[in-house]
Each structure stands twice: as C-alpha cells, then as structure tokens.
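After the structure tokens below, expect a handful of questions from me.
One chain of protein is taken out of this complex; the other chains stay put.
And then subunit A:
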Amino acid sequence: MTERTETAAPAAAAPPADRPTPVSPAPAGAPAHKGAGAPGNGNGRWSGDAGESFRRNLGLVGVLVVLIIIGIITRPDLYGDMNWVGDNIMSILTLASVVGVVTVGMTFVIIGGGIDLSVGAIVALAGVWSTTVATQSYGAGGMIFTAIVVAVCVGLVNGFLISYGRLVPFIATLAMLVAARGLAAEISDKQTQVSNNATINGIASNDILGIPVLVYILAGVVAAGWVLLNRTTFGRRTVAVGGNPEAARLAGINVRRHSMLLYALSGLCCGIAAIMLTAQANSAQAAMANLYELDAIAAAIIGGTLLSGGRGTIVGSLLGVIIFATITNLFAINGLSTEAQNMVKGGIIVAAVLVQQFRFKSLTQLLARNKLSSTN
C-alpha cells in the first residue's frame, strides 16, 4: 500500500516547496509550513505522498459509506438485510465491471498526459468484429483473439497519430470515436449480431464460488493495472511522461513510443471490455458501450487522476467506478429516473474536480513563484 501510493504525485496540500532549506544541518521535517495540512507535518517523515493519495482514497471510501447509508435508509430490505446484501454487492460490482476495465486503461492514458475519447467506440468495434458470423466460426478463442487484436490495433493507430502525427489527443481520439463507430455499423450492417457462443455468453452468466466471472475479470485487470503502474518500468515511465515530458525526454526516455503504447494499452482494456459486454448482452451492435468514454473519464477524475497527467491511482479509479455503479444501483432500486441519476453524477464530477482544483491551485501558485525566482 505504501509503495503504491508513492507513485502518485500529489498536487494537493503541498507545503510551500522549496523553502530555503537551511544549509546548516537541520531536522528534516523542520521546514516552515505555510500550507495547511502539509503531509508528514512535523516529525521529519516524508511519506507525504503516500499519505496524500491514501487520504484521497479514504475520502472516496467515505463517499461510498454515505451512499450505503442512504441505501440502508431508503431500501433497508436490500441494503440492510444480510440475506440480500451479498447479492446486491455483486450486482453493483457486475455493473461496475465493464466500465471498470475500460477505466483502468483510461487511467494510464490520463496519467501519461493524454485522453482517450474513443474507448466506447473501440469496445463497439471490437464487439461487432468478434461477433461476425465468420469470427464466431472460430469459436470462443477466435472471438476473444479478434476482439483484443482489433482493439489493440485501433489503440495503436490512436497512439501513432498522437505521438508521431503530433495530433492533439483530444482530436485524434474524437476522430477515432466517430470512425470506429462508423466502421462497426458498416461491419454489422447496423444489425444486432447475436452471439451463439455458449462459452462467451457464459462469461456473464456464470459464477465461481458465488462471485460472477465478470467480477473476477475486473479484479484481475485492476490487479494487473496496479502492478503495472506501481511495480514496473512501464508504470514509472507513464508517470514520468505525464508528469514532465521534457524531463523524461532529457533523461533518455522515449516519450513518443511510450505515449503510443499507452493508447495501445487502453485499446487492450477495451478489447477485454468488448468480450464482457458482448457476453452480458449475448450480442453486439455498433451502438453498444455508448458514452463509456465519459463514464471512464469521470471515474478516473473523481478517483484523483490529474487530468493534466503525472498523477493518479488505480485504486482511486476503481473506487470512482464503484461509486458511480452504486449510485446507479440506488436509483434503480428506489425506482428513480435515470435523468435524476445523471444529474447527481454530474454534480459529483463537478464536486470532485472542484476539490481537486482547490488543492491544485496551491501547487500551481507555488510553481509560479518558484519559476520566477529561478529565472532571475
């Protein structure tokens, strides 16, 4: 836990950095703190970064607790009754699973300083391609292979356009959003393609030890994402490239190649999600996974991923996805409209970004100050 959280570069609660550290030996924790709530305040322990994102994630858990309490009050039969609570948790996690997988990829892209608006479209294209009559004839393995290869290739195209074609990520992936959905509609001839493969369909309907397979897949992808971000050179490069691309470049990191790989990784997640979604619906169509890009970006953002790159955690993103799924669940079981639900979600996104900006502002002011001091 400590290790992981160190990856995050917290903008928040920054103590006035770069106080003139006394040249004479001074206690490590002694620099004057002006910023409120400076991490590791006082006793010389600077696990401040760890503390920072841990606290942020704790805040998200707090939000989740509040939602559960609302659930217990409004529907004690589902949220309060121990006989139903397990089922309800599983239905929330199942609801979160597909978007959750997409969000893991999105988190990497955003930490790396980019954005991927085409994830929903890639899911749709991969889903449609893997359920054509021809592909289905190769069986479950062929379908999974097709979905993943298609999605990774589309991600690579995104990455290539952005890294080597110097397109702005927003534009490149917006274009891909349109194009991939178009291609999906073309391939499917705008029809819903039914999946006849029992293995694929079983991914959504089967349980292992009472836990749906979809939840296992989510857990696997989250775990893999966590390890990749926090324990591997790939993850380290991601943080470096997003946090300060120039510094990464001047340290000999191939920034362009890495950015490209990030979009391919996002594509890979979309391919996995495509299989999951196809299994859930027993079919695929060009309009599937509609607006997933917004769900994934929103989840990553409320999970503490900095939209400008360089900071973010997988656990935070996962919590973001689960919070959204819980809200959906709460509204559904209380018979409330999706319109009201969307308004609440919108409010939560704004609140999360406001909190983040408030904290981030102190850092940018700090940087501005320091920059001026260093240019003279």
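Basically, a residue touches a chain if its C-beta (ideal position, glycine included) is under 8 Å from a C-beta of that chain, and two chains touch if they have at least 3 such contacts; residues count from 1.
Note that contacts and distances are computed from a predicted model.
The listed options are "Methylmalonyl-CoA mutase C-terminal domain/subunit", "ATP synthase subunit a", "YlzJ-like protein" or "Sugar ABC transporter ATP-binding protein", and the UniProt record of the chain not shown names that protein "Sugar ABC transporter ATP-binding protein".
Of the candidate positions A:Met106, A:Val239, A:Ile314 or A:Ala352, contact with the unshown chain belongs to A:Val239. Per the touch definition above, the residue from A:Val61, A:Ala198, A:Ala224 or A:Leu250 contacting the chain not shown is A:Leu250. The chain not shown here touches subunit A at positions 3, 6, 8-11, 14-23, 25-26, 28-29, 31, 44, 46-49, 231-236, 239-240, 243-244, 246-254, 310-311, 366-367, 369-376.
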